[in-house]
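Missing here is one protein chain; the remaining ones are kept as they sit in the complex.
Showing chain A:
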């Protein structure tokens, strides 16, 4: 690595011997009309010939003009073209003016930018104006609903978290499906949450393989290019942005039963387990009596003022005298939530002189989530400096540091005792948060007069045992435990650029991303996993990645022909160091450092390495702005595969045709621009989720007491090769009536050689092995249009709309079928097609759950009409029951502006598709005494003859009655989300200037204001797989902001 670096710099010095191949002819300087600075890279062509050149770094050029040369043409992306008659002049200086229209149409692509008018690929741009007023901590939140072909999850409400993103469907089954994030030209290995949103200039989402293929190795799932701000020449400014907001839970809790409704249903669940059991069932009367006597014992708590055996009367109704003893202390959701707050302060200054520009920023963010003990405090700093000290050399450094401190709640396990969203959701409505005298209902106080958490198993206080999670207390545990991290991040990008031989540019980029993460946990001595000794862990992870590339650019214009060629080499080196230690037995309370504990439970460390290397080239050719061709080739090697097969070849071709520039096509006047483009490319994916997938390995960590030991872990596969994504893309870009601009596209993304974790027979002793088997495609159509509906002097209305539909289909698999949770993968089906037991309904005679039967089996089946149904889930027939992929989805942004006011609203929508509501399913089960029930349980079967869709409440029958993996739990996934609304007022320039300001803006923004979906509480877009869990749902955030530029 160091050697490479030295060589690169040495190379630059070699290049100082720039060839002075002077030709006596016309010379001059091209400058920017606004700033007067020299413009490098401007095409200077002798009109009607192929003779031409490009300006050097200082804007100077020299061109040899043939005898018949009359006119010089000056062309540069983002500027208006200009022509000058040559005549007798030997010096022609020109000043080019910025073409505002074109400037917007520069697309950030791999290793540079492209002119949108000739761009052959597909990219969505999101500029800073679209997110700078939104209270987003993680920039990925700004993508939702903004780009056609891009699907996002709703994202966690945990401060700092962002949604998951899929570009044009799902390309891999077991491999990674996340896009590659490229920050300032280099793949970023840190968390995107490290980036200060205020530092970001724009995002460019590369969707087609031809655009992405230049990132080869890791770009199979598309690329999100994030470019940070830089100073602008002649615009020295100081910007201050302050915003302050509040947050709360955006998706409400499911509707659940209260204590008066709940007790009788639990009574019924017990009664029915006695009256309907297979061996010696009790008579209904006996069972009623037994249930009235025994239900309190099973639930543990009697929150009413009536005797334990009279809460529910033998007729199944609640005792009409029953009153709650502590009605205000039965809600577990309120104590784990709060009104969060969000403060975001940024200051930046930037500008540029003739040869240099700078951007410096400092940001502070403090986001306190709506769940207690969750926060995210971040300090960011960035310096971006670019300078051109010599005519032939340009260099720069963009360095950013981020320090983050965050407390979190553990929601990674949907049903763990430390997940507040799980326990508060499922806690029966009869259990108090604090200890109460069982008879009087009075709070029991400690020696300091404080309330005591009721841990649900406090026999010492004379309290009963809570049937739900006795000995656990999510509120106490969340308050008393620690679960958080500290993260220090350094990210630097530096480059050097040398111009030589007039048309050549050599660039070398070196970047480093360092993330030092310290996770800390503490589990208290009172309640939970750490009790009674107290337990703590510290986990330190250091991620260091280097990316180093060398690029040789050649750019030449011959008359109407323009050629751009790029040759490059890149290597990436990623190192991950992991260290963890855990101890228990706290010595002095309040200090969770490991030295303050008595016993070591575990100490471990490891290091992982991942490396890639690639060679690549690209040629762009355009003729007269009408036709563009683009071709690229890249060869990548990865450390994840065996040496004989680790190199993969990827390539792409693209073409575009500007119909509106053709003289032989007569388009109506209202067609301002019309372009047809298409591309095909092959991109690789090596991310099998395992750095050593090809190797057959034994796992350490199996020492037998003090003897060394290891155990077989993986079989390895030396034939494992790149998964390949072969994408075809064709689209039409248009600009009509000078008002509506957009594109319509069709894409066909074929994944081949899928990196597949093939399930092996369990009896083989190893569960899975990675193989390249299977193929899948994602085909779809996307549409995006931005229209100025009303464009007046005072009032403007713009609509930005996008719509996407796609079909995912598996075409080949390693085995006929692979069942994975709620899905079954099969050729001809999609990756997210639900494979579930076929729910038939409820037997009106017995209240038993019925499923369509696999086979008729005398002991558990019956025939209803022409249907064979079963009461035994092991005999239930499975069937495909719909897909989690919606019919179509997208976003609509309406922006209204009136004088200095602006109102913008982003709606995201999805129509069709199904969600498997696992969280709801658990609320419909009578299987656990003390677990909360959904209000829908009131519709349960009660008496023979009842026709309903909710089976008998029966504690002993939940395996069959409330079986998971049944299409009973599917619900429509359509939704409409009022994702973001923003109202701003910009101070009139006349006033601003009096206040010594260039610009001042005040705004109010609301995020996640409302979600309309099939069921209250349902978090539709929690996961692409369409399965809900107990999860930190998205936050509703309201902020007030001020943005001043001096």
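The rule is short, and it goes like this: contacts are C-beta pairs under 8 Å (C-beta built on N, C-alpha and C of every residue); 3 or more make two chains touch, one makes a residue touch a chain; residues count from 1.
Here, contacts and distances are computed from a predicted model.
Student: What is the missing chain called in its UniProt entry, if the choices are "Acetolactate synthase", "Osmoprotectant transport system permease protein", "RagB/SusD family nutrient uptake outer membrane protein" or "Choline dehydrogenase-like flavoprotein"?
Tutor: The chain we cannot see is, by its UniProt record, "RagB/SusD family nutrient uptake outer membrane protein".
Student: Identify the residue among A:119, A:500 or A:909 that touches the chain left out of the display.
Tutor: A:500
Student: Write down which of A:955, A:980, A:1005 or A:1019 is the residue touching the left-out chain.
Tutor: A:955
Student: Could you tell me which of A:698, A:795 or A:901 touches the chain that is not displayed?
Tutor: For the chain that is not drawn, the touching residue is A:698.
Student: Which residue from A:85, A:601 or A:993 sits in contact with the chain not drawn here?
Tutor: If we include the chain that is not displayed, A:601 is the one touching it.
Student: One chain isn't shown here. Among A:298, A:343, A:773 or A:1002, which residue touches it?
Tutor: That would be A:298, which touches the missing chain.
Student: Could you tell me which of A:123, A:150, A:197 or A:873 touches the chain that is not displayed?
Tutor: With A:123, A:150, A:197 or A:873 as choices, the missing chain is touched by A:873.
Student: Can you list where chain A touches the absent chain?
Tutor: 3-4, 7-8, 10-11, 14-15, 17, 19, 270, 273-274, 277, 279-280, 294, 298, 300, 417, 455, 457-460, 465-472, 500-501, 504, 506, 529, 531-533, 550, 552, 567, 569, 571, 584-585, 599-603, 606-613, 615, 637-639, 643, 646, 691-692, 695-716, 759-767, 769, 815, 817-819, 857, 859-860, 872-875, 928-930, 955-956, 959, 965
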